[in-house]
Each structure stands twice: as structure tokens, then as C-alpha cells.
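Note that one protein chain of the assembly has been removed; the remaining protein chains are unaltered in position.
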Amino acid sequence: MRHGLAAFNAERSEHYEATATLLSRQNRELDLQLNAFQEKLVDFAKDHNSELKANPDFRVKFIKMCSSIGIDPICLFDKERHLFDVNDYFYEICVKVIELCRHTQDLNGGVISFDELHKGHFQQLKVDMADLQKAVEMLETLDGGLEVFTIKNKKYLRSVPNELTNDHTKILEVCSVLGYASVSLLRINMDWMPVRSDAVLKEMVAKGMLWVDGQAAGETIYWDPAWIVRSHDD
Amino acid sequence: MGQGSSKIEVTKADKAILQLKISKDELHRYTKRTETLIFNEREKLKRMLREDTKNGTKSPRARILLKKIHYQNHLLEQAADQLINLENLVATVEFKLVEKQFMVGLQQGKDVLTRLNKEFKGAEDLMDSVADQIAYQEEIDQVLSSSLIGGFEEELDRELQDLDEEVNGSKEEAPVKLPDVPTEHPIASPELPSTEHLPELASVENQPQEKPQREAQFA
């Protein structure tokens, strides 16, 4: 038997247990309901495709509702059947691209390859490369600081506002071969003076575009984080 | 919160069980260890036979190893038996504890029951006096009903009947009560009451009958 304050204590912990189980059960039920609701919403979107297409107001409200309960609007689109408006589909991809760029900025300094975007994120949403490129083109016309550039036939997207100089692009080009660049590598390939290479490389490190590796034989080398995704594919 | 006061009680029995379980754990650890030992030695023996296919079976080392394995096996069995014994003991102790709890419950129940029964001790007297009271009450009822209503009732009935006859006329009783028609001529004519006051009576009775008629004409 407990008396006094201790009695309350025991009761409290029992309450704690009870609340915990209750909450977890509620959670499960809610999850279930939400899933069912999501499925219904997708069905609804397919059924009322034409109305959604015709009435932009309705469409906006519908998409807002979907995203508020956690349905990625891209799931709702069915390209063959032109669910909603085709443009809406690309708009959604654009939003996703910007989100991803912001998310990975700390890791790669705002430079991301199209391959990484596609393989890392859009493949599971069944968005193909061509659609992705079209969406990025739309983004470019907005002039919102996004820029596409090509290094050795591979397209990259730069999402940080600072301008990429020619030197930066050159270094990224070197990186796209081996995954890294170094002073000596740049001297051999580009005939750059060590001072110039060093300055540009350090600048890119400061901007977060390259990672330093101090354990390589001979000299410090600088890695492009895009290598992580690339090595994974091999 | 979370201080000494909220600690769950640890009884002596708990301590004893803990001791039992600790030795049980020791045995459990021992069996596990022996099992791996036997497994390893068996592997060693197999390797030995594989390496020396011709006279591996005759080699004294293999024999000794097998003997060792057997001995370990024997120990393992013993340990397993003891483990079961200890487990049984723990189970028994735990069951005894439950039984003890049961006994305590029983004892408490009995105590409560006796205490309650004690409170019923005056029940007989109580019931007696209740019966007395009830009898007395009935007596009072009787007295009251006889004195107030009992004697009066018949009189009341009679009066009610009289009234009824008076109002409705005794239609049923009239033919029954009628005296037989006299068959003989009366010997003497009955003395009639004087009729001197009759007209007076009639005039008194007629007047109120005419009045409403006249009123009706005016209306």
C-alpha cells in the first residue's frame, strides 16, 4: 500500500502507460484512415479529371488539400491521361526540384547533377528525365537564380545565387572524371599555376562546393560530393 | 517524485527468490559454456579424423577427446537437471507466494465477515422487538377501525339505503311490500284525516309551478 504523495505517483505512471497505449492506438487508426482517404482522393482525382482541368479554382483547392494531408501532388498526375493540366504536372516537378536543391545545399554547395536529381528522387515518383529537364527549363525562364550548365555532356543545376566562374566550371569538369581535383591535376590538365588552382579550390571549399581530403598521397585533394551518388551507381 | 517513498516494496521472499535465480543463472551460464565447449571439441575431433583418415580412429588422442566430450556431456546433463530443479523450486516458491497472498485474502475476508456478524448479534432482540411493535401496531389498527368505523358502518349503510329509497323510490320493493288486497269489506271505514287544510296545501304547491311558466312566456 502506498500513502500520501506516493500513491499519486503510482497512479500517475499508470496514467502515463494508459495514455501512451491509447495514443499509439489512435495513431494507428488515424494512419489507416488517412491512407484510405488518400486512396479515395486519388480515385476522385481520376474520376473528376475533366472538371479539375476545366476549373482552375477547384484545381488549386484540390491540390492544396492533397498536399496538406501528405499526398505528393505528383502522384496524382497521370501523364498519358493528362490528369489536370499538363502544365500543373511540370509546376509540381519545379517545386520539388527547388525543394531538393535547398535540401542538399549544405552537402554539395548548391551544385547538383541532373543524374543525382533523377536517380535520387524523381525515379521513384515515375518522373522521367525528359520531364525533369523540361521542368528545369521552365524554372530557368523565371530567372530565379537557377542555372543549368554542362560539364562533359552532363547537365548540372546550380541553385546558389553566386555566379559560377569559368574556373569553377573547369574544376567541376575535372572532378567529373575522377571525382576529385588537385593542384597537380590542374597543372597537368589545364596548365594552371599552383597559386591559381589553390585559390580557386579554396574558394570553392569555402562555398561548400568541394570537400577537402587531407589524407591522399602527396597532396591535398578536393572532392566533388556528386561522387557519392555516382560511385553508388557503379 | 521518484524518491524513496515511491519505491516498490522488496520483501524477504523477493530477496530469497533473487538468490535462487542468481544460482539458476550461474547454472544457465555453465550449460551454455559447456555446450559451446562440446561443440568445439566435436569439431576438433572431426577435423582430426578428416586429417588422418587411416588410423585416426586408433589414435589415442582421438579417444581421449571423445572421452572428454562424453564426460562434458554427462556434466551438461547433470547441470540441465539441476537447472530444471532450480526452476521448479523458483516456480514453487512463486506459487507459494501466491498461495500466501490467497491465505491473507481469505483471512481478511474472514475477519470482515466476523466483524460484520458481530454487528448482527443484537439481531434477535431486534427482530423480537420489531415483531412486538408490529403486533402492537395491528392491535392499534383493530381498535381504531372497530371504534370508529366498525359500529358505525352498518348504520351508515342503512342510512344510505334509506336515502336511496327516498330519492329513487323503492320501485322494486313496492310491489313486494304491498299489502294484500283486502278480500273482505272493511268493517269500519278508516278514520280519514280532516280535509279542512287541503286546499291550503294545494295552493302552496301550485304557486311555484306557475311562476316559471309565466317567466317562460315573457322570455
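Every chain is named by a letter (A and B) in the order it is written, and numbering of its residues begins at 1.
Criterion: a residue touches a chain if its C-beta (ideal position, glycine included) is under 8 Å from a C-beta of that chain, and two chains touch if they have at least 3 such contacts.
Going forward, contacts and distances are computed from a predicted model.
In the listed set "LADA_0G00980g1_1", "DNA 5'-3' helicase", "GPI transamidase component GPI16" or "Histone acetyltransferase ESA1", the entry agreeing with the UniProt name of the missing subunit chain is "LADA_0G00980g1_1". Checked against the hidden chain, the listed residues A:29, A:43, A:106 or A:219 yield one contact partner: A:106.
Residue-wise, the contact with the chain that is not shown comes from A:206, picked out of A:34, A:125 or A:206. Residue in contact with the omitted chain (choice from A:68, A:141 or A:215): A:215. Listed by residue number, the positions of chain A touching the unshown chain are 9-10, 12-13, 16, 20, 106-107, 109, 180, 205-208, 211-216, 221-223, 225, 227-229, 231-232. Against the chain not displayed here, chain B makes contact via residues 1-2, 6-10, 14-15, 17-19, 21-22, 24-25, 28-29, 94.
Rule of thumb we're sticking to: only the chains that are shown with their structure count from here on.
Centroid to centroid, with C-alpha atoms defining each point, chain A and chain B lie 69 Å apart.
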